[in-house]
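There's a structure below that I have some questions on.
Only one protein chain is missing from this complex, and each of the others stays in its spot.
Each chain gets a letter, A, B, C and D, in the order it is written, and its residues are counted from 1.
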Amino acid sequence: MTVSNTSDSEAMPVADTAIVGLSPSRLALARFRRDKVAVIAFFVVCFFVFIAIFAPVLTSVFNLSPYALDRQALNDYGNPIGYFGGISWNHPLGVEPGTGRDILGRLMYGARVSLLIGFIGTIVTTGVGLVLGMVSGLRRGLLDSVITRVADLTLAFPSLLLIIALNRPLTQRLESIGVPKGNFARMTYIILVLTVFGWVYMARLIRGQVLSLREREFVEAARSFGASNTHIVFKELLPNLWAQVIVFATLSLPGYVAVEASLSFLGIGLMAPAASWGTMLGDSVRYYRADPTYLLIPGVTLMILVMAFNLMGDGLRDAVDPKSDRQQL
Amino acid sequence: MLIFIARRLLFALALLFAVSAFTYVIFAALPSDPAALTCGKNCRPEVIATNRVRLGYDKPIVVQYGQFLNGIFKGRSYGVSEGVHCPAPSLGYSFRKHQCVTDLITRSLPVTASVALGAFVLWMLIGVGLGTMAALKRGRWPDRLATGFSVVGISLPTFFVGLLAIMVFVIWTGLLPFPRYEGITSNPAKWFMSLILPWFTLAIVSASSYVRLTRNGILEVMNEEFVRLGLAKGLRRRTLIIKYVMRAALLPIVTIAGLDFAALLGGAVITESVFNLPGMGKLSIMAVNDSDLPILVATTLVAAVFIVIANAFVDILYGFLDPRVRLN
Amino acid sequence: MTNTTPLLSVRDLHVSFKTNDGIVKAVDGVSFDVANGQTMGIVGESGSGKSVMVSAIMRLNFGTDVIVSGQILLNGIDLLALPESEMRQVRGRDIAMIFQDPLSALNPFYTVGYQVAEAYLVHHPKTSKAQVEAIVLNALDKVGIPDARKRMKSYPHEFSGGMRQRIVIAMALINQPKLLIADEPTTALDVTVQAQILELIDSLREENNSAVMLITHDLGVVAETIQQVMVMYAGRTAEYATVQDLFDTPSHPYTQGLLRAVRSFDQSTRGSLVSISGTPPSLINLPEACAFRPRCSQEMGPQSACATQRPELRTIGASQSACHLSADEVSRVQREAFSK
Amino acid sequence: MTPILEVRDVKKYFPSGSSRVLQRPTGQVKAVDGVSLSLQKGKTLGVVGESGCGKSTLARVLTRLIEPSSGSIFLEGEDVTRISGSELRRMRRDIQIIFQDPYSSLNPRHSVGEIIATPLRIQKTVAKSEEVGRVKELMHLVGLNPEHFNRYPHEFSGGQRQRVGIARSLALNPKVIVADEPVSALDVSIQSQILNLMQDLQTKLQVAFVFIAHDLSVVRHIADDVAVMYLGKIVELGPANIVYGHPTHPYTKALMSAVPVANPVSGRKIGRIVLTGDVPSPIDPPSGCRFRTRCWKAQDICASNEPELLDRGDGRVSACHFPELEA
Partner (left out) sequence: MKSRKVIIGALLVGAFFVSACGSSGSGGSGSGESSGGRSGTDEGIKDGGTLFILDHSTGATNLDPQRIYTGADLGFLGSTITRTLTSYTPVAGKAGTQLLADLATDTGTPSEDVKTWSFTLRDGVTFEDGAAIVCADIRYGVSRTFASEMTGDEGPLYATTMLAVEGEYPGPYTATADQQAAYEKAVECSEDGKTITFHLKNPVADFNYTVALLAFAPVPKASDTADKYTLKPVSSGPFMIKSYEEGKELIMVRNPNWSADSDPVRKPHVDEIHWQFGLDESVIDERMIADAGDDQATIVYGGLQPENLQTVFDDAKFADRRTDGFDGFVSYTMINIKKVPCLEVRQAFWLALDREALRTAGGGPFTGEFADSFINPLLATDYTPGTVTEGVNADGTPNVEAAQAKMDAAKEACPEVHKHATEEGLRFDHGQSELWAKLISIWIDSLGAVGIKIIDNAIEPSKYYATINKDPGDLMRAGWAADWNNASTVVPELFTKEGGFNYSQNWEDPAYPAFSDKVNLAKAEVDRSKQATLWQELNQYVLDQAWAVPGSFTKAQNLVGSRVRNAYPWLPFGWYNVGAIGLAE
């Protein structure tokens, strides 16, 4: 029981092996690695991303053009020849009825559309939500009220209905202000509306987080050194928000992929000949008697991707926030 | 409490006004011409021009909005020599369907309500039931099953579930007849049969997130000190779970459910499309395909009204159910 | 120790949890007795396992990932062996409990009157409404809730911290339990209120002739109201003695350190305070050796028993102590530090 | 000698119970209601009081984390109450704060090295190249292993974290440190380590402390002067040994007697004054003497007249109509 003042006698709670500290992100990563389901889901996602990026290469290497018509694969009625929608060596997942286009090739290209919309939509939504949420949380008063009210108003609208209703006119308007016509404008529209209706959730989450973080004493500490708002936002708050942001983004991404598919299914997504999983599903619906395989393949693929993202997001959330207890599947 | 309610209702009213103005402006500012819809295949531009004036679409948006609001409270006449009158509350007249929009909505609303109500009951049963089971049997197989269900359910797009359901239950096995909506008053049995698939489709998709919400909510409350005190008092586990845990855990869930239900009342767009139910969602989709602006404005507005009312209702209900909110 | 048959007798209690990082031995072989009408204190720093232990006695947190072994005998009946239905009868009737934070311990959705009544009705289901109301009123009066009849209908959040704790006490005592476990009952309260609550508990104990187990991290609290004390460190018993003996002749180096630190607060002179160096150990994969060794001023070196063996509880002087030091060494230290 | 820190009649009122309809506050919480203090270089002023007495608000007002509603604060004789911009930044070097909660006061995403270096970076007092050296020096000063500078807060125990907090507050060589309950979140066995450290640092660096605590016995050791606060006001203020030796205000007396004494014989219920009831709400404090509702000596005058802080002749002041003066 010595009088201790400058001693380093306090027992180190962590084994003294490495002097390099384990940052919370590394800890989360380690926890994530232990979650087998999440890791598998992560690889599935990677697989789809890989396919999407290299779709042109892959389809040309394996000769699975998504656009080439194959009359030989169809009978006189325009239906695929052979079982299960015409599955064959030439067409590993069969062909599209009516045209004989290769389904695997179209799926690969469809992955590009789905993931592109998913990723861009998520990034834009998250970005907008993050900024507005931070502003709202940090600046109480008028700006906060305005943002909160706009959020209330946004939530009061039936989003899907408006997205559907505004599709044509707004796409046209986009085209008239110089956005390249056709699918580019359509994708721009989808991302735009997803953002308009999606930012609220992110902003609310971030606002809440900021409100609680700003009460934390380390923010006060920074202010007591004369830290500027910029410092507080970028050095103190943001590092604490990233985890939440990433988790939220991961969990909302599959939502956007599914929304794109639903919109395309309702006929307001992308247009032919571009392949999107949603348009494929929308088309395949007509063939559920004649060619059920055609319906199942894009449907199940979509489901697998969405599920992989969800499971990965769950895993990430658990890794980032160990308190949120989710049993492994 | 009365002040709380009054304040909440006032806010709802303001929001409603904002929503209606916003809806009207959004649609009115669009580059689509409602007057063009009054015209057929070999239509002449003069006809469109005349009708634009007659319908008031040539006037400034503010004036149009004023007329629209006036129509809601006082009714309004439309068409050739004002030949058509829609009594209050008039939400407009559809020249495509030759009917007062209010009539169209009152006709489709019961369908949507039937869909929404059944689906709501089912999904709350499934969601809250499975979620509770998962929480109580945490870590064991019922938990895994429920969690698995929720992940799969969340990952399935509604329309895909619906299509699969038709494929499996109607076409392949023939267990159910082809869905065709029948009013509950005209034939309750048929009504029920026609709605089974839509109910389950919506329920499965929506229940998934409720499984999670319930499970996490219950686990969280089970860690609360007051639950331990209840146990320490000697309360039965069952009593404890119902009176202490469920009450606290379900309160936030019920509020979310209220909002979801309201959103559904505005039209289960995809489900109604897949199952061809002549509800609000289907009406909206039809209006979109027909570019029928008056209907779109009205359905959007009605849906928004449901959402706003549900919000206010839920807040007020929360005030009644949670004594902590009641005072402030 | 008292001569009477103990009311509660805990024998070799172990409680451990499975976590992702390993097994946490929160309680690691603890034994003690509580006699009728006695006040027993359990002292330890945060993480020393005291709260986990009382939960185990009440069997409050039995989940799949908690492992409990040993014996908890209430009047000779092993609570750990009881079926849940019988255990439920014990809770609240034979053993009642007061929690640290009265706000989170009260159910926010029900009036306090309802909650107090519920505590009674669980064990007296056939009581008439009027009777219950009278009993509840009486209980609230007793713990000093002013205007009890009116305030019965209030909700917990409408009360101040001290009043809430009084309500929790009323609830705990309404069935006149044989044993009252108070788990840090005053930690969340202000000093001036703490005194009120401690006095209340003590007076009610006398009135009901209950035994009280008071869990605290504050040696000062122990000194005032308690007869028998157990000091816990890292899930194990460090020392077990009467209050007088513990304060006069502490025999475990940890107790000695604690006491000296606390005493030095009370002295009026300025100057360096006495303190125990280091920090409490992590309970994951605790070594079998003496848990206090890294912080111990009397530590006998890496080859000694301190580093290799777990010290058993044995009688040293007036207390029982889990230390490898010999009685002579202990009394030497006691002489140096504590004899005035 | 000019006190290093002087506070004159500082008040801080918070709006409360705002009505949402009109967006206008309906009441005020008088968290700090006319507090005057002074502190000499290298000395420690203890501020004691129960929760809700306004001591944490006072700490934040002193460090300009909260703007006072009225009153003045002088740092080395210079009025710093209304300064802003670069002047305020400059002033922040001289007055620092240590927080109560060693968990929430350290940013979990920064290594302790970064945490300690933050004030250096913000105030740019140390060249980038010397930063690491300065951080290690500070860590050594507060008894942390300087090699651990790139570890993260979660890898440290509560006591060690509080050391990090202290190191950070020392980084800019402040003249005054306001310590807001620096040890109340720590275990007893750790508390004295931290208090010792603070005393040592004061000796070495001649820094003045405002030491805020609810525990009288903790303050007793470290403080040269003690101020007792009740509902936003100082009720008694004087040299520690005098106030502790013989409190004149009933509240001080009650507070002292309420502290459990870790001695079964001497401590047990001798002259214990148990106050009834709880601390009233600061939104609507009692008229006159704020302590009267719980005071056993209260008479009519206490309700009508607010007692002033009067010098009791021995270097301390107290605010009571019926002080317990030495016979």
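Convention: a residue touches a chain if its C-beta (ideal position, glycine included) is under 8 Å from a C-beta of that chain, and two chains touch if they have at least 3 such contacts.
Just so it is clear, the model here is predicted, and its values are computed rather than measured.
Taking the full assembly into account, the omitted chain touches A, B.
From the set B:Leu283, B:Leu301 or B:Val314, the residue in touch with the chain omitted from the display is B:Leu283, counting the whole complex. Across the entire complex, the residue among B:Ser20, B:Asn51, B:Ser90 or B:Ser150 in touch with the chain not shown is B:Asn51. From the set B:Lys74, B:Arg140 or B:Arg180, the residue in touch with the chain omitted from the display is B:Arg180, counting the whole complex. The omitted chain makes contact with just one of the residues B:Ile72, B:Leu104, B:Met124 or B:Ala310: B:Leu104.
The omitted chain makes contact with just one of the residues A:Ser60, A:Asn75, A:Ser145 or A:Ser212: A:Asn75. Remark: the residues of chain A touching the chain excluded from display are 67, 69, 71, 74-79, 96-99, 101, 168, 182, 267, 271-273, 279, 282-283, 285-291.
Annotation for chain B: contacts to the undisplayed chain at residues 32-33, 36-48, 50-51, 54, 78-81, 83-84, 95-99, 104, 107-108, 166, 170-171, 174, 178-181, 276, 278, 282-283, 286, 289-292.
We adopt the following convention: only the chains that are shown with their structure count from here on.
Two chain pairs, C-D and B-C, are weighed by contacting C-beta pairs, with C-D ahead. Mean C-alpha position of chain B lies 54 Å from that of chain C.
Between chain A and chain D the centroid-to-centroid distance comes to 49 Å (mean Cα coordinates, whole Å).
In this assembly, the C-alpha centroid of chain B lies 55 Å from the C-alpha centroid of chain D. Counting partner chains per residue, chain D has residues 157, 159-160, 193, 196 touching two or more of them. Residue positions of chain A touching 2 or more other chains, listed in rising order: 3-4, 7, 10, 13. Chain D meets chain A in the complex at residues 60, 63, 65, 88-89, 92-93, 96-97, 99-101, 104-112, 115, 118-119, 122-123, 140-141, 143-145, 147-148, 150-152, 154-157, 159-160, 165, 168, 172, 193, 196-197, 200. Of all residues in chain A, only 152-153, 155-158, 160-162, 164-170, 172-173, 176, 254, 258, 261-262, 265-266, 268, 281, 285, 288-289, 292, 295, 299, 302-303, 306-307, 310-311, 314, 324-327, 329 touch chain B in the complex they form. Remark: chain A residues 3-8, 10, 12-14, 19-25, 27, 216-218, 220-228, 231, 235-236, 239-240 touch chain D in the complex.
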